[in-house]
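Complex shown without one protein chain; remaining protein chains in place.
Chain naming follows the written order as A, B and C, and within any one chain the residues start at number 1.
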Amino acid sequence: MSHYYRLVISCPDRVGIVARVSGFIAGHGGSITEASQHSDLATGRFFMRYEILADSLGMGAGELREAFAPLAREFDMTWSLHDTRERRRVVLMVSRETHCLVDLLYRWTAGELDCEIAAVISNHDDMRGLAEWHDIPYHHVPVIPDTKPQAFAQVEQLVDVTGADCIVLARYMQILPPALCERYAGQVINIHHSFLPSFAGAKPYHQAYQRGVKLIGATCHYVTEELDAGPIIEQDIHRVSHCHTPDDLVRFGRDVEKAVLARGLRWHLEDRVLIHGNKTVVFA
Amino acid sequence: MSHYYRLVISCPDRVGIVARVSGFIAGHGGSITEASQHSDLATGRFFMRYEILADSLGMGAGELREAFAPLAREFDMTWSLHDTRERRRVVLMVSRETHCLVDLLYRWTAGELDCEIAAVISNHDDMRGLAEWHDIPYHHVPVIPDTKPQAFAQVEQLVDVTGADCIVLARYMQILPPALCERYAGQVINIHHSFLPSFAGAKPYHQAYQRGVKLIGATCHYVTEELDAGPIIEQDIHRVSHCHTPDDLVRFGRDVEKAVLARGLRWHLEDRVLIHGNKTVVFA
Amino acid sequence: MSHYYRLVISCPDRVGIVARVSGFIAGHGGSITEASQHSDLATGRFFMRYEILADSLGMGAGELREAFAPLAREFDMTWSLHDTRERRRVVLMVSRETHCLVDLLYRWTAGELDCEIAAVISNHDDMRGLAEWHDIPYHHVPVIPDTKPQAFAQVEQLVDVTGADCIVLARYMQILPPALCERYAGQVINIHHSFLPSFAGAKPYHQAYQRGVKLIGATCHYVTEELDAGPIIEQDIHRVSHCHTPDDLVRFGRDVEKAVLARGLRWHLEDRVLIHGNKTVVFA
Partner (left out) sequence: MSHYYRLVISCPDRVGIVARVSGFIAGHGGSITEASQHSDLATGRFFMRYEILADSLGMGAGELREAFAPLAREFDMTWSLHDTRERRRVVLMVSRETHCLVDLLYRWTAGELDCEIAAVISNHDDMRGLAEWHDIPYHHVPVIPDTKPQAFAQVEQLVDVTGADCIVLARYMQILPPALCERYAGQVINIHHSFLPSFAGAKPYHQAYQRGVKLIGATCHYVTEELDAGPIIEQDIHRVSHCHTPDDLVRFGRDVEKAVLARGLRWHLEDRVLIHGNKTVVFA
């Protein structure tokens, strides 16, 4: 099967970037199968993503990175080149609400998510059977107030051991410690069960019910130190009415959460999400 | 043309309400063309709305009200009976952004809004031509910091004179004084250009842009003393991305605002919106 | 836990139906927790659905049916009374595309679908493991051109044996024989992977791709003899663009299909779907 290099760049905008980068690729015979650019006029920052057919280039990813480095330096780029044969390693974290976990595992089985699932970590033991049925290691790390630091030290160690480069909080109802957020900045994806910035924090569907909103939502975002305030990747909504109880909102919400998290994670895994301050550029 | 009586009731829930009310209507030969009920389990409150073909009853609205009153007392009802021949009188208030005004006037002309438009009041004089082209009186009431109380006294007097029973803030960018809000409680409809409770207050599209949300919205609600906090009637959203500038958000938002306000106002005029604490029951 | 009686009625419209039915319920002390009515002006037909708290009545479902029968005859009603303790028995049929099956099983486990799943029948053996993990009998009934009649005789016998009152074609890619459609009229629910009536028949996503539509959809409908032409219960769509290949359409479509089928089936199981000629009244 064909594999691809994904070249992702962010740099100060100036004349000629596209010409130089595309010229570089063409100069090596590279066939670009997908190209996206964005110039942010407010900040003067430029973003691009190229998907290049690997076999069209006469070199491997390492060699390509080396060849590209001088150009990257010249334009002061923040950049990465990702070979699609090197599949990302994802750790899924979950608490009692399991719909997102079940949904992601199904999508992964169906080939919708291009990654390895390195482990499932939970503060409960309920989903061990399902994880192991998928041949995925399951780690039960209870989190109780008295031993939180130890628990998260264990979580961090488990993530280290798996060599994961992405952590998905698939309705994991514990707050990660700031140090962990910082260490994995831009690699931890959360699904929040409200249309942020409305109803941050606990029990958002009950907050929504109390406020009498006519649409509920879910938000997929990168985790930062400040709770529910990180860069938003994707959001969606579901219509509700006076007929619906908080339980109905929770039920509708499950579907929105599943869909939003699955889209956000897929885009992240395909290098389509570029962080820009506290916002994202998403080349969906 | 047929006319209708709209009977709208809210009362403590108990067995037999529907039987007694529908029995009362049937006992007078009344043909119910539309019926809606809602039992709010959390508060034990019951809501209903009947649309009754007027000619099927052998009496006028006044007589019907009198005949119904004992039953209403028995069940401790808050209720109203509205004859569709008595068209509501609406005052539209607008500032510089005119898309909602233009949209409402078109819908009114096209027969989508069953009301009289008694007047347009604005703190600018720009839309006089359009209003007068529709044969609607236009009142220019400038609002400047020093003379706010006088300005709103004039607004109140104008509303009084028109005999209006509904005030629509169609992007009217001034805050009504508390006394006015209270006097017209449940009769003042505002369109706020965000998906409340996100981005209450000023410049919501710019707030949304700064936060990097992926959906923007608009909210139609009843005005209460607390800014942008009244009972929500209707909301909707529009998808945005990193490509879009604040100006794009404003442009998309115009379409959402128009649609949301038009739906909310139409439902209000058809007695489909029942206030329940700080929420609404909408029999749409 | 409380149980309910669901009274569902369709009859010629005339004055006093609601009064008589609600009077009957109230006369037995019945507490109505949800009520829906619809008068179809074009056909003069009336539809209603009551959800009645069983314990508020001093009688069982059988006694209630007997007591109600004279009234039903008087108004020439087509009607049913369903005790929620008598859970419906559903047979799921599936071919190679398993997303709907997996989704329904998860929702069933999560308590979203109030039914027994009596069996899974498939023309392939792939999903035996999953079904049996849920303790649901799995029947592999291969369908090949030469032995179709025998295969469907076997399917019919299996359905008979389970005592099922609902058959769900959860992406079952075989056409049921007319006799089976007729025998289970109004009880066989199909998910078609297009926004009907567009793209009936085979490979709808490829048809949609060829036509260059900007939205794809899915349709949940009752099966009738004429392929993809039965009463529609629910539909939804997903936005697509020139970027998307037929494979992308298939992938997006899976999510729409799951959601649409789950909603349609849930409404069916809750007696919310009333057939009206080749259309449906859905008291959602």
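Criterion: a contact is a pair of C-beta atoms (placed from the backbone, for glycine too) under 8 Å apart; a residue touches a chain by one contact, two chains touch by 3 or more.
All values reported here derive from a predicted model rather than from experimental measurement.
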Given the contact rule set out at the top, which of the displayed chains would the hidden chain touch in the full complex?
A, B, C
Which candidate, A:34, A:83 or A:112, sits in contact with the chain we can't see?
A:34
Hidden partner chain, touching residue among C:13, C:97 or C:234:
C:234
Out of C:110, C:213 or C:227, only one touches the absent chain, namely C:213
Interface with the unshown chain - residue positions in chain B:
99, 102, 106, 110, 112, 133, 251, 254-255, 259
Residues of chain A touching the missing chain are 15-16, 18-20, 22-23, 25-27, 29-35, 37, 39, 41, 56
Mind pulling the chain C residues that touch the left-out chain?
38, 40-42, 195-199, 211-215, 217, 231-237, 241-243, 245, 276, 278-282, 284
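By definition in this document, only the chains that are shown with their structure count from here on.
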Which chain has its C-alpha centre farthest away from the C-alpha centre of chain A?
B
Per the contact rule at the top, check every chain pair and give me the one with the most C-beta pairs in contact.
A-B
In whole angstrom, the CA-centroid distance of chain B from chain C equals 37
Check: chain A positions touching at least 2 other chains come out as none
